[in-house]
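Here it is, the structure in full.
One protein chain is absent from this view; the other protein chains keep their places.
What follows is subunit A.
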Amino acid sequence: MALKMVKGSIDRMFDKNLQDLVRGIRNHKEDEAKYISQCIDEIKQELKQDNIAVKANAVCKLTYLQMLGYDISWAAFNIIEVMSASKFTFKRIGYLAASQCFHEGTDVIMLTTNQIRKDLSSPSQYDTGVALTGLSCFVTPDLARDLANDIMTLMSHTKPYIRKKAVLIMYKVFLKYPESLRPAFPRLKEKLEDPDPGVQSAAVNVICELARRNPKNYLSLAPLFFKLMTSSTNNWVLIKIIKLFGALTPLEPRLGKKLIEPLTNLIHSTSAMSLLYECVNTVIAVLISLSSGMPNHSASIQLCVQKLRILIEDSDQNLKYLGLLAMSKILRTHPKSVQSHKDLILQCLDDKDESIRLRALDLLYGMVSKKNLMEIVKRLMTHVDKAEGTTYRDELLTKIIDICSQSNYQYITNFEWYISILVELTRLEGTRHGHLIAAQMLDVAIRVKAIRKFAVSQMSMLLDSAHLVASSTQRNGICEVLYAAAWICGEFSEHLQEPHQTLEAMLRPKVTTLPGHIQAVYVQNVVKLYASILQQQEQAAEPEAAQEVTQLMVERLPQFVQSADLEVQERASCILQLVKHVQKLQGKGVPVAEEVSALFAGELNPVAPKAQKKVPVPEGLDLDAWINEPPSDSESEDEKPKAIFHDEEQRQARHRQPEVDEEELARRREARKQEQANNPFYIKSSPSPQKAPVTAALLSQRYQDAPGVEHIPVVQIDLSVPLKVPGMPMSDQYVKLEEERRHRQRLEKDKKKRRKKKEKEKDKKGKHRRHSSLPTESDEDIAPAQQVDIVTEEMPENALPSDEDDKDPNDPYRALDIDLDKPLADSEKLPIQKHRNAETPKSPEKEDVPVVEKKSKKPKKKEKKHKEKEREKEKKEEKEKKEELAVNAVTAPDNTCEGLRREEAEDENDEAEQDPERKSSRHKKKKHKKEKEERTKDKKKVKKKQPEPEEEAAGPVENGAAEEEPAPPMSSYCLLAENSYIKMTYDIQASLQKDSQVTVSVILENQSSSFLKNMELNVLDSLNAKMARPEGSSVHDGVPVPFQLPPGVSNEAQFVFTIQSIIMAQKLKGTLSFIAKDADGATHEKLDFRLHFSCSSYLVTTPCYSDAFAKLLESGDLSMSSIKVDGISMSFQNLLAKICFHHHFSVVERVDSCASMYSRSIQGHHVCLLVKKGEHSVSVDGKCSDSTLLSNLLEEMKATLAQC
């Protein structure tokens, strides 16, 4: 045998191996492609051989060629052949090739399923290992589904080498086959405490990856991770865990509080820089999450900043970079502590390393203030001049604009300066961001009225020197600024000092080389300019001059008429005709200026680009409905009037809606105006958005990619004291002028300050109410007032802050995200044996719904239930304490309930095996594999299945409290109310100690991405039921909820109600009011609900001994009533459990299908029940000391039973 193999090798030993191939390629530098194609031909020959060694060699060479960029997908089948070699070295070559070139589209990948399965169960750990490694690269949804179970088994392999690989690959399996997450999760969790550090690290890795995408579901693991963090010494694991905590803390501030101390200790103690850095990062995350409403941890911040400063000062560039990176995170919430290191950061701006400079730039964003903005920008401008790479220069440019335009130009005290900076930036060669600059120019010119004159003068100069801008850099976007320049000069032509000159500049032949959309704007604005010139000259009574201008137009416009751009051509020909007409009239001596300028009368206002999208569909308007009936085939004349009538009605209906909106808008505006009336810094609000013409909307839409422009408000900026416009500075002198101006400004400021001081003091109150935290220093300071207006004013009424547009629908982790919601809930409940179960519709819908409600309470519940379990044990010996018995009544039947379901699950398991779909897919595989193998495999499967249920059953115990917890269908929390922000579920608990009080626990779950605060719950008291309010508050005051809710978080609040008579059920109306705060601002929201106090909620589970029970029945002072419910399929056991749970009864005695039950109300009514189960019905006979209470109770019970 061996001889034969040696012979086979000798036959082929002059084949090239990988080294020969590499050497050959190196020796054929000139005709590499030719040589390689020759090699590929050889490889094709080799692949035809039967000898697996030869094939493996060929595939090995192919893998190398793949790296060089050659397509090897044609050899996919040969790769699979090599994968199935019995020798490890060959197998490894096959798997390597597969991992390099297989992907989801590879059709033969289906064929690998059985081979991989075989390798996974191979006795050699290396075979298994190589299969796992390979699979991790090319796993497809099909492979994941078919192999998930095998990999799951490997997670408990005896060898840690296999275990760690199996654990890691599970992440890939989850990604491709999200259904596997639930069943696999308990075992994955187990692996967190694996004795082998490698396996542990792998499990941490996977869970961190999962939790990063959907941290909410992994909050419950926090204690476990906390334990790991304090016990582990592996830095890799520690780093991962600490990073994970960073992701979890925003959801659970309490976790953050706990973390601060151990993390601080680590920071002090560790010598590993990487660990230190991650600790600092997570502490920052914690501080950010705590920053709302928590006492300040200034010591921790100081520590972080201090450590980061050390990093930044380090000579190691890596540490410097990371220090700056982390610093920018602090900046967001604690800008003050970063600002003190301004010197250091400015120093980093001069670093030779671009990455570091970019990071420092990021930080600058938060360092600017009104005082230093000019200085910083000046510095950046010198960098712009020095920068070589265009990318870095572009970055600088965007940063300058970002810094200046942030929060509505908050820090700009002098807009003339800003315009000159913008103009200066246009001289940059080769920048891609011309449109950004243009957008800024437009934005400033439109919004800052007082600057228009200056802006127009600058723009006219720009137009004059357009050849400079356009000629050198036409390929790049800088000529976009001409778009803005032309528009500004046209629109605000009244400010032009030498309109004639500008007109000529705009009509130069050179203009026709500009891009079409810019030419179009030129043409349009030439007419505006022309109109204003006409006006001026007619007023000055110079008809000759006017005619000259017209003549100029008539001469120059034809060059645009010939344009290849449709838009330009169309506009130009229109305008040419117009001008010709004007010329005729002028010839007759008719004054035309008035009419021509009437064409452009009215003011343009900016509209937010998103405003249109946010207009809500008015109630009652169905956008999909036909406005007209679809035309019928026979359109007789009789029908026509009808159709018209119908049409009109529709139109009216549509008109009415916006009118209402407008009224509301107006009302709002009025209110705001009054509020701000006595504020001299307030910027007058604009006329109604209706007036805002389309052009402006178009303009801002075109430039909406500029970040600062995105929220252009419908606001005109009206400065209370107009700016002085000095003589036109030439663009070169800006730097000097800047300084002069600043000086002048300072003087001015001082003057104004003194003058305004008194007024200011008056206004202080009003200003503080509007949460503009910015100190207003000068008149030119326009930012503060703007900031508030923007969000509320620009948007239409009722526009919801929808974040939909921001989400990427193609996110590959989305599928996993959705499914990740369930697993946590389920892992605590009923484990599923096999991944196959996930496919069968196993869990009834009923189960799912309460799960969600339940989830929020879990961490607390767990502890509680754990205690209860212990008590339960005690109780078996001594039946003394009342409460314990109550618990027993609830939980005992519950366990059996779960047991039953487990049985069901197993049944379904078998069914799944016979699932037709499954069979067909197996048929496909059979085609490729011998039947014999198939059979053995099936046997194996059966074998494998046996141990699984046991293991899984054992799982929940470790999970902690899963078994003890009442199964989700038994949740006593029911939905109170829900809207897009918040979901409320509630439960009512009564206690025997207080005869007229019940406690309502409300779980509030924040479902939005906003931060919810100032929650207040108010209820309209009835005569019978009153909410307990804090002392001194009136009946109309709400009770504040003692916490705030960050997005996705839930918490429980308790409210006490006083009830007088408990014999009747009742409902109370109430409202939850809260403030939802998100990036766009804060809104006041309300949620109405109806709190339902059922009679059952007044009952308290009270144990009763059978003899006492008998006496009670005999006493004869109880009234009696009974009900019967048909069509019940639930087992008697479960039925009793349900009654116990929902109606707070305890079982006194049970004989076969008959049970006696007892409960007591908070006011001491005894309630006795006799429950009998027939074939499909249940009858309940009740006795109670109050007949009304009894009948109400039985009605409620009937409703419960009807659902069984």
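Note that in this section a residue touches a chain if its C-beta (ideal position, glycine included) is under 8 Å from a C-beta of that chain, and two chains touch if they have at least 3 such contacts; residues count from 1.
Keep in mind that, in the parts below, contacts and distances are computed from a predicted model.
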Out of "Auxin-responsive protein", "Spermatogenesis-defective protein 39 homolog", "RNA polymerase subunit AC19" or "AP-3 complex subunit sigma-1-like isoform X1", what name does the UniProt record list for the absent chain?
"AP-3 complex subunit sigma-1-like isoform X1"
Using the touch definition up top, pick the residue from A:Ser274, A:Ser340 or A:Gln577 that touches the left-out chain.
A:Ser274
Given the contact definition stated above, which residue among A:Ala58, A:Ala75 or A:Ile93 touches the chain not shown here?
A:Ile93
Given that one chain is not shown, which residue among A:Gln317, A:Gln551, A:Gln989 or A:Gln1054 touches it?
A:Gln317
Of A:Thr133, A:Gln547, A:Gln1007 or A:Asn1024, the residue touching the omitted chain is A:Thr133
For review purposes, identify every residue of subunit A that touches the missing chain, sorted by number.
2, 5-6, 9-10, 13-14, 17-20, 22-23, 26-27, 53, 60, 63-64, 66-71, 87-89, 92-93, 96, 100-101, 103-104, 124, 126, 130, 132-133, 136-137, 161, 164-165, 168-169, 171-172, 198, 201-202, 205-206, 208-209, 212, 235-236, 239, 243, 271-274, 277-278, 317-318, 320-322, 352-356, 358
